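Could you have a look at this structure, given as structure tokens, before my questions?
All protein chains of the complex are present and in place, except for one that has been dropped.
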Amino acid sequence: MAGEDADWNPGRTAIHANPKTLAKRPAVLFEPMLWGIFSLGGFITAFLLPVTIVVLFFAVPLGLWPAARVDHDAIARGFEDLLVRLFWFVLIGGSLFHGMHRLRHSLVDAGLKKLEPLLNVVLYGVAILGTLGALWYTILFDAPLPFR
Amino acid sequence: MADKDVVFRVKRYRPERDVEPHYQDYRIPYTDDMVVLDGLNYIKDNVDPTLTYRWSCRMGICGSCGASINGTPRLTCETFIKEVRGRTVVVDPMPNFPILKDLVVDFDDFLRKLHEVRPFIDRKEEKPLAEGEYIQFPEEIEAYRQQSMCINCMLCYAACPVFGASEHFIGPAASALAYRYIRDSRDEGADARLDVLSTKTGIWECTFVGECSVVCPKDVDPAGAIQNLKVLASIRQMRQLLMPKWTRR
Partner (left out) sequence: MYPWKRRAGWWLRNPRFLLFQAREAGGFVSALFGLLLLYMLVRYHEGVASYDAFLAMLSTPVALTVLALLFAFVMVHALTWFLLIGKAQPIRFTKKPLRAGTVFAINIVLWVLVSGAVLFVVFGGL
């Protein structure tokens, strides 16, 4: 690398980390992106999940709401609105990516470090498949697709 | 004045004769103005001269006297005996480190990690003296002031369960130190530091337990610094993926 022999050589053209240090610390490829989705999923889960659970699973059995508000027709009416469809998609996908990322870190921390490559495939696989499933069941299920 | 006394239960380990560390109890008198370090000094001066521990300034600035007091990583010079709950003060060496002797731990690894993050104003070219000093506005100093207060006491490493399980983790203090220089307006070495930090055993091993910031005696908030580094590293990776030529300075 011309122009940069030793540290503290004035006039050097760039600043690089010590190669010996970098050799010890394996680079990451997907981690920043996964963390970004995890963070986004965290917001989604924290803000949207509690009210959804209460309304869908507790409000009716506890007598706080009439059953008609969450029955099949009510959901169908919701699906007429694209915003509602996006809500379901984002909620499912966000909580899946968030939770799988956390589970992976928890399991690795608990001692399953050797299984990490397998965990990555399985856990993020569940998240991806779940999100794709959500995409189908919220948005694409009645879209005018060629293979219908 | 009636003498109060307290039991110091101190972890002993002498490598030439002990297989395992074990507790030794010392009953000593104390007054309300004594800190745990004063108690240890009393033991060493009057009871057991073999007790070995690190200390220096006795005022919370040198970072030498870290220990685990009743299970919490604390500076012995900043912990008053009267504030320790219970009649027994249990003093262990800082957790997560190998023990050399008694309360003295080995921290060569920690010092290596400080070196790894290039803890100096890193510039492509030094400004010649003739051009005068670097000017920094108060806001620019405020951007890194909090992380510059670190006294390298290692309590954050003692508190961090991730470091406790994975000794390769670069850890809170080294990350906070890197953040201090990245946020310094005089510095140009953010890329090189993020190359070291944005790695599997760098900041991405942190799960934001936050205990490091709880035990820090200087309110450095390494946990917040690491989360900010995660944001910086993510943005940098996005730029590298989308605009590769732009980012290589």
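Per-chain residue numbering starts at 1, and chain names A and B are given in the order in which the chains are listed.
Criterion: a residue touches a chain if its C-beta (ideal position, glycine included) is under 8 Å from a C-beta of that chain, and two chains touch if they have at least 3 such contacts.
From a predicted model like this one, the values you see are computed outputs, not experimental measurements.
Colleague: For the chain that's not shown, point to the residue among A:17, A:37 or A:134 touching it.
Modeller: Missing-chain contact among the listed residues: A:134.
Colleague: In the full complex, which of B:41, B:136 or B:207 touches the chain missing from this view?
Modeller: Touching the chain that is not displayed is residue B:207.
Colleague: Touching residues of subunit B against the unshown chain: what are they?
Modeller: 13, 15, 20-21, 71-72, 95-100, 106, 139, 142, 161, 164-165, 167, 207-211, 213-214, 221, 223-224, 227-228, 231
Colleague: Using the touch rule from the top, list residues of subunit A that touch the missing partner.
Modeller: That gives, for subunit A, the contact residues 42-43, 45-58, 60-61, 69-72, 74-75, 77-78, 81, 83-84, 87-88, 91-96, 98-103, 105-106, 126-127, 130, 133-134, 137-138, 141.
Following the convention adopted for this analysis, only the chains that are shown with their structure count from here on.
Colleague: Quick one: report the Å distance separating subunit A from subunit B, using the average Cα coordinate of each chain.
Modeller: 33
Colleague: Can you check the complex and tell me which residues of subunit B touch subunit A?
Modeller: Going through subunit B, the ones touching subunit A are 116, 118, 122-126, 161-162, 165-166, 168, 170, 188-189, 191-193, 195-196, 198-202, 204, 207, 230, 233-234, 237-238, 248-249.
Colleague: Please output the residues of subunit A touching subunit B within their complex, sorted ascending.
Modeller: Interface residues on subunit A, with respect to subunit B: 10-18, 21-22, 24-28, 31-33, 35-36, 105-106, 109, 111, 113.
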